[in-house]
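Take a look at the following structure, please.
Removed: one protein chain of the complex. Kept in place: all other protein chains.
The block that comes next holds subunit A.
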Amino acid sequence: FRKMEQEMLKCLFLGFGLQKIRYPCSKKDPFPGEAPIPHKQLQKFQRGEKYKVPAGARRRLKEAIISSEAMSELAQKQAARYDLLLPEDAGFLEGDEDEDTNTISQDDIADAVDITSGSKYFNLHLSQFGPYRLDYGRTGRHLLVGGKKGHVACIDWQSKDLMCEMNVMETVNDVKWLHTEAMFAVAQKRWLYIYDSKGLELHCVKKFNDVLRMQFLPYHFLLATASATGFLQYLDVSVGKEIAAVCTKMGRLDVMSQNPHNAVIHLGHPNGTVSLWSPNQKEPLVKMLCHRGAVRSLTVDKTGTYMVTSGLDRKLKVYDIRAFKPLHSCFLPAGASCLSLSQGGLLSAATGDIVQVYQNVLGSSPVSKPYMAHRLRGQIWGLAYCPFEDVLGIGHGEGFTSMIVPGAGEPNFDALDTNPFRSSKQRQEWEVKALLEKVQPELIGLDPGQLSKVDQASFEQRHKEQVEALGFDPLAKDKFKPKTKKKGRSSAGAIEKRKRKVAHEDQRDEIRQTVQERTERDKEQKEKSNEKKKLGNKSTLDRFRK
């Protein structure tokens, strides 16, 4: 539109009549060129800074930079254009005037919403084998619950279709889905077991003992386990090998979470610290002191920017884990035993037998009151948001409760990555592709973009080796060697003089450049001031002068 306006203005200025612009009659496109993309959308898909071609660049370098810049710009633009295909938007619960949303009961919500959504609020009364741990599959369709006293069941919770149910006749510490809904891991009293969706025992991994908590890294196909003996172990489920076993020397590990952004494992410890681990290092990548008491629970948001922890000092703290700085903390009257962050950024905290959901926790301002709350029968043991659904699963002493939390789930799913509606054929296809694209465990680190950087250290190392082998530095500039001249001009003094002419050439270049810039700036300023002066001196009669 702006373009059109400009054109019209131009026409006016050039003295054309407005009748000349006959868009509907003439077959010209009234909006020539590509449709403009909003700046915000473009920024969303920006990858790194643009690199300008350096001044003295050679032809090949220039071409390489220009072509790569063009490509990345195209990719960014196209991605921004395709952003149009994500039309869904998350909604939120809104109370009337002077009505707190946390006073609205689940029953009311279930009554008010449509039948399918209403059916997402349900209770499973399992008082016999409680308290329950739970896990949702990556697509959000499958639910796995494991009771402390050995009851394990997996359910297609939307259709309420029970896939398998069994009692392992042992204490169950944690349950976790593996990469698909065909397999899940159960941390039992002594060993780690892997079952298939029919409840058939596939493996008993005796290398992994006394496991208390588990995390599955989907893109690396790694099952990370934290044990009571203080070991953090990684199991590659695609090949069935133990990748790494790290002795943390921090005692019993019963607080564990993963950073979905860089696949780093976060562990909470009784001495109030949170440590970050990768399978490649025997010591923690980072160790932060978060609480004065033991850390009870922690969770990391999906962008890997924020970490929320709760400790025995009854505090809830939000950290920016890019800078390792606390953002804000608040005091919960009863402390939070379980924490979970949803895809939409809602934080749920289990305080005793009550689940509280907080909104806008990840901002800079501290929260004052919960967004939603729900009281349950027994002590809460596990909390997990269902991916792509506005549902929070709660495992507690009396069974399992699925709670509706409006605005919790991500409304747009990537069907190539996690498709909630995929068929078994599609799942198989996805599995093969995912295995082909499996990320190696060596790439786990704090910075996931490390791979795209040149290995400086080894570069330097190699260079040093090369210098040693060759006896000279191939990248170094040749030292100036004065020519021998005749007729006494090659005397020591003359040579020294000549050497001095080219000494510190690079430094001189720099100085020269800065001086030049300065002089140019001065010149411009002078010109400007001169012009001003001229304007100031002009008299009224000057306009008659030619």
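The rule is simple: a contact is a pair of C-beta atoms (placed from the backbone, for glycine too) under 8 Å apart; a residue touches a chain by one contact, two chains touch by 3 or more; residues count from 1.
Quick note on the criterion: contacts and distances are computed from a predicted model.
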Omitted chain (choose from "Exosome complex component RRP41", "U3 small nucleolar RNA-associated protein 14 homolog A-like", "Origin recognition complex subunit 2" or "DNA polymerase epsilon subunit 4") - UniProt protein name: "U3 small nucleolar RNA-associated protein 14 homolog A-like"
Contact residue for the chain not shown (choose from A:L285, A:V467 or A:I495): A:L285
Omitted-chain contact residue, chosen from A:I37, A:I65, A:M166 or A:M183: A:I65
Interface residues of subunit A (partner: the chain not displayed): 47-51, 54, 57-58, 60-61, 63-65, 67-69, 71-72, 74-76, 78-79, 81-82, 96, 99-100, 102-103, 105, 108, 112, 271-273, 278, 280-281, 283-290, 292-294, 311-314, 324-325, 330-334, 351-354, 356, 366-370, 373, 375, 416-417, 437, 440, 442-443, 445, 450-459, 462
